[in-house]
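The other protein chains are all here in position, but one chain of the complex has been omitted.
A, B and C label the chains in the order they appear, each numbered from 1.
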Amino acid sequence: MPFTHHRTVRLADTDAAGVVFFARTLMLCHEAYEESLARAGLDLKQFLGGADLIVPISKSEAEYLRPLCCGDKLAITVKPSALTATSFAIQFEITKLGPPDKLAARIRTEHVATSVSKRERLPLSPALLAWISDS
Amino acid sequence: MPFTHHRTVRLADTDAAGVVFFARTLMLCHEAYEESLARAGLDLKQFLGGADLIVPISKSEAEYLRPLCCGDKLAITVKPSALTATSFAIQFEITKLGPPDKLAARIRTEHVATSVSKRERLPLSPALLAWISDS
Amino acid sequence: MPFTHHRTVRLADTDAAGVVFFARTLMLCHEAYEESLARAGLDLKQFLGGADLIVPISKSEAEYLRPLCCGDKLAITVKPSALTATSFAIQFEITKLGPPDKLAARIRTEHVATSVSKRERLPLSPALLAWISDS
Partner (left out) sequence: MPFTHHRTVRLADTDAAGVVFFARTLMLCHEAYEESLARAGLDLKQFLGGADLIVPISKSEAEYLRPLCCGDKLAITVKPSALTATSFAIQFEITKLGPPDKLAARIRTEHVATSVSKRERLPLSPALLAWISDS
């Protein structure tokens, strides 16, 4: 079972077309990613607070299947997989909870482990590898 | 006891200064307001989906007491009070959970019940009045 | 020459990693799209204000090639192309202005003309077709 993050759509997520602005769908996925890391004891703060390893997103792909409205209850699954020694991908699925539940979006991101000081790729840390294999 | 909304600070809430961008603090409060309405069965969607009554924010005041960082756990309290027959205020307090807990921001908003069709003030609905008196 | 939108990166575009949050890169492209439509006399408001034709984004793909920082000057090109009678794609390139100029991101979106009332696909309007062929 992949990690699942629950989230209600907020007014600030929506735009004047009445639905979640497409780019904010990716923010919802990043929240789920942060929550998944946190559950594994792998706080995103570690990547921010002076550590040399950062994991910027190099690619994203998204299919927006259904509009999401303010108040909608969402379940967002997070499935990471290793790509190379220095990168991983995450597959997200956003389901609009019903009944009936309906798949609303599929997103895929790629993340590259990078050294801040050397500006070059780094091997994924043991903690990240453990998170990937356990997820 | 006022309604309390729990929220983790996300990367997308922060800016390059490393902390929550000041205006996003107000978004966190609005989320808490939406959640408080939802708990009272008063979905914000009702204000969006063609109903004639909307409740736009006419004023906001905020004191930003402490920086909030990615991963911080927050408790946001929501205390509405009636102002006039057509308006109410909400007092929010954002506490950064510890230990020790620390008050991080105080925000106050004013909301004016307005008719979409007539573009004039309307009395607060019984549901809003009940939410105010019960909160 | 494709339409080019100029934009400075703002603090609110960045996150605590010090660079533009990946999903906000897509917002920058949408701004450029809105500006391109406006130059062609095709206000996005028309798609919002009760018209039956809307053009939601069904897919997005992005490659994030370089980090973008607060204060960076960007040039964003917008190249639409028809896909089917009911859909079009846009290719965006974000260049970080130098000297030297550096390509910072490539984004592609797909948009599907849709009837709000019938919830089915509609042919692209003559105004949209003209915008595509002139861009």
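Just so we're on the same page, a residue touches a chain if its C-beta (ideal position, glycine included) is under 8 Å from a C-beta of that chain, and two chains touch if they have at least 3 such contacts.
Bear in mind that the values here come from a model prediction, so they are computed numbers and not experimental data.
Contact with the chain not shown here comes from a single listed residue; of B:Ala62, B:Ala75 or B:Leu122, that residue is B:Ala62. The missing chain, though absent from the display, is touched by one residue of C:Leu53, C:Cys69 or C:Leu129; that residue is C:Cys69.
Interface with the hidden chain, as seen from subunit C, comprises residues 8, 10-12, 18, 27, 30-31, 34-35, 38, 43-45, 48, 69-71. Contacts to the hidden chain, counted on subunit A, fall at residues 11-12, 14-19, 21, 23, 69-70. Mapped onto subunit B, the footprint of the missing chain covers residues 16-17, 19, 21-24, 26-27, 30, 47-48, 54, 56-64, 67, 109.
The criterion applied here is as follows: only the chains that are shown with their structure count from here on.
Counting the residue numbers used at the interface between subunit A and subunit B, over half appear in both copies, so the two copies meet with largely the same residues.
Rotation angle relating subunit B to subunit C: 180°, from a CA superposition, given to the nearest 5. Computed from the mean C-alpha positions, the centre of subunit A lies at a distance of 22 Å from the centre of subunit C.
Shown for subunit C are the residues in touch with two or more other chains, namely 16-17, 19, 21, 23.
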